[in-house]
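For this view, one protein chain was removed and the others were kept in their places.
We just call them A, B and C in the order they show up, numbering each chain from 1.
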Amino acid sequence: MRGKVGIVVVDYQLAFTEPRYPLGGAPLVMRGLENTARFLKVARAHNVPIATCFTAYKTERDMPHWKVAAVRDQFRLDHPSSALDPQIYDKDYDVVVCKFGPSIFFQTPVVPYFIKEGVETVIITGCNTSGCIRASTIDSFQWGFRTIVPEDCVGDIEEGPHRVNLHDVGRRYADVSNADNMIAYFKQSTTLKFQSARAHVGQVERGVQALKLFTVIQNVVVASLSLKAEQFKQQSHGALGARLR
Amino acid sequence: MRGKVGIVVVDYQLAFTEPRYPLGGAPLVMRGLENTARFLKVARAHNVPIATCFTAYKTERDMPHWKVAAVRDQFRLDHPSSALDPQIYDKDYDVVVCKFGPSIFFQTPVVPYFIKEGVETVIITGCNTSGCIRASTIDSFQWGFRTIVPEDCVGDIEEGPHRVNLHDVGRRYADVSNADNMIAYFKQSTTLKFQSARAHVGQVERGVQALKLFTVIQNVVVASLSLKAEQFKQQSHGALGARLR
Amino acid sequence: MRGKVGIVVVDYQLAFTEPRYPLGGAPLVMRGLENTARFLKVARAHNVPIATCFTAYKTERDMPHWKVAAVRDQFRLDHPSSALDPQIYDKDYDVVVCKFGPSIFFQTPVVPYFIKEGVETVIITGCNTSGCIRASTIDSFQWGFRTIVPEDCVGDIEEGPHRVNLHDVGRRYADVSNADNMIAYFKQSTTLKFQSARAHVGQVERGVQALKLFTVIQNVVVASLSLKAEQFKQQSHGALGARLR
Partner (left out) sequence: MRGKVGIVVVDYQLAFTEPRYPLGGAPLVMRGLENTARFLKVARAHNVPIATCFTAYKTERDMPHWKVAAVRDQFRLDHPSSALDPQIYDKDYDVVVCKFGPSIFFQTPVVPYFIKEGVETVIITGCNTSGCIRASTIDSFQWGFRTIVPEDCVGDIEEGPHRVNLHDVGRRYADVSNADNMIAYFKQSTTLKFQSARAHVGQVERGVQALKLFTVIQNVVVASLSLKAEQFKQQSHGALGARLR
């Protein structure tokens, strides 16, 4: 990873996670949902920006030329299957967008949100690997982010396209990893500690009781910067090592 | 105008149209609201695509670096002043987006919606002329649309910036007109009649009772195409005339 | 097809079409190049807008995080392999962009160019099917265009990913067709005749000898509109037929 981290959660809406809907409840999707839920809990504790999306339209007039009949017929703003799955959605924390195309970045405010947060690395979760995950991964890459796809946080209705598409993006645009690696990184990362501390400074700047808190946080920041220097050296070693292998 | 027409309605939300809010109820804005309401009624009858927006955020974390204190403090998703003014909003017809920046086109699905509708000319309404109207007009122009700003359908808290910004866009990017001209064009336009007929055909394509209706509509289409040929000649004359003056 | 048509030609640069370069000369790519060259000749005769692109960077600093070593090392602005293949490039006709990401539409002026031309249907040609064609097809779809991929106008270094990716886009976003169908459509299409006539009117509007030419063109336009009415009926029949099957 490089710099600050942001996470996107793509289309974990009931249409894909509830077996009663025509596209819902596929095993790989349910596995992705569980791992993502587990991962997001850790991420929120580190103050990592999370953007979640669902796909829905008012009428067939305002949607692109979808060839998938179930999308044309049921992905509507007022349909119950458009609700986000409660396992991955924290309404007090996550930023939510209703997307129009396959990519969560396509004509949504997710890129500017991540720019404002200083994000340089994006982690992709959600479904389906061969559709909206593929599209979101391409976009993350072409927007200039370093991109990671934890394989067990994304899912697909079919296993073949899941594998083939991870292979396509893994050789070109992104690093394919898994939930446990992400969680381990978050738990030990001093960059994330710094990210967290900085967010607190941000709140303080705007807050009323700024002065009292300030001295405390300052100490945290200085401490985390020292850690960061240490980690920077380690990362640089790591990067070189990867090149030399 | 050229080709099919689309209309955008920018930020006629209660924050600007209700005098009880700090930025609300300015005379030019209220004038713009009334003229826009009048104009949209005619537009809906001609099946013209309408995209309406408001500006609101979840927290200060997910908004750009606004310098306007009232925006930073009150433009929130859960604040009553973010609701659209009922005078310009038809929930059964208009497509609505929550925008992030000053421009209604910035990272929203309005451009793809207009592409799918075949729109070539965009009419801009809303507030404020020196802020979000200026930004939306620049974007409409740079997305390649022929752009019209009916002066009395847009408003500003102050008259000076209203005039100066209309002057800036009028000499570079857009034609400045007024509500009556727009309404007169819509009432006589055979392009719009064609647009309307085509929309019906679109519904028929997807509909259940397609075959019966089809013959009727076919006749309308053929008739409107003949009118269109007539109008095309007139428009071409008009265009030449404008050049020769 | 629907409405006016635009064509994109993706990355037929020497890096992919010359066998002396590491990624160059794959059989499917050479087949795609030949069919595209044949198709573009017909398209230019019908005044169809064509946008061609290549991928190149100044240094590794201004490129996204490519994992493909050959792209990182050789896709440079000053490298001879970045030149467009002369078989598909007409410098007096085509609009050319240097793209940054896999998609020809990503942060290039191709979408606004097509909006200004009134394009509603996009035909995708170029290479590689499992990389930049996949990305460009997703973008064409999510920008709201009706999208067609003529299978024998796109190519890939490997056949497996070529097939799998066409399958992925064909079931979701686009119609998969071939060069002969495209050429036959163009040769018989009165929409394209109209598109061509209108372009002439556009030139006339701006031209010096407008008045003399005008009467002649007017007759063409009226004639082509009658043809268009005829064709519209046929298309509508076709659309219904497709639904009823």
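As a convention for this text, a residue touches a chain if its C-beta (ideal position, glycine included) is under 8 Å from a C-beta of that chain, and two chains touch if they have at least 3 such contacts.
It should be emphasised that the depicted structure is a prediction, and the values quoted were computed from it without experimental measurement.
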| item | value |
| --- | --- |
| Options A:Y113, A:Y173 or A:F186, residue touching the unrepresented chain | A:Y113 |
| Given C:F39, C:F54, C:F75 or C:F100, the one touching the chain that is not displayed | C:F100 |
| Contact footprint on subunit C, counting only the chain that is left out | 49, 58, 60-62, 64-65, 95-96, 100-101, 107-109, 111-113, 116-117, 202, 206 |
| Contact footprint on subunit A, counting only the chain that is left out | 3, 111-116, 118, 120, 142-145, 201, 204-206, 210-211, 214, 218, 221-222, 225-226, 228-229, 232-233, 236, 239-240, 243 |
| For subunit B, the residues touching the chain missing from this view | 64-68, 100-103, 106-107, 130-131, 134-135, 138-139, 141-147, 161, 164-165, 168, 170-174 |
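In this section, only the chains that are shown with their structure count from here on.
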| item | value |
| --- | --- |
| Chains contacting each of subunit B and subunit C, listed by label | A |
| Numbering shared by both copies at the subunit B-subunit A contact, with half separating same from different | same |
| C-alpha-based rotation, subunit A on subunit C, 0 to 180 degrees, nearest 5 | 180 |
| Distance between chain centroids, defined by C-alpha means - subunit A, subunit B (Å) | 34 |
| For subunit B, residues contacting two or more additional chains | 111-113, 116, 206 |
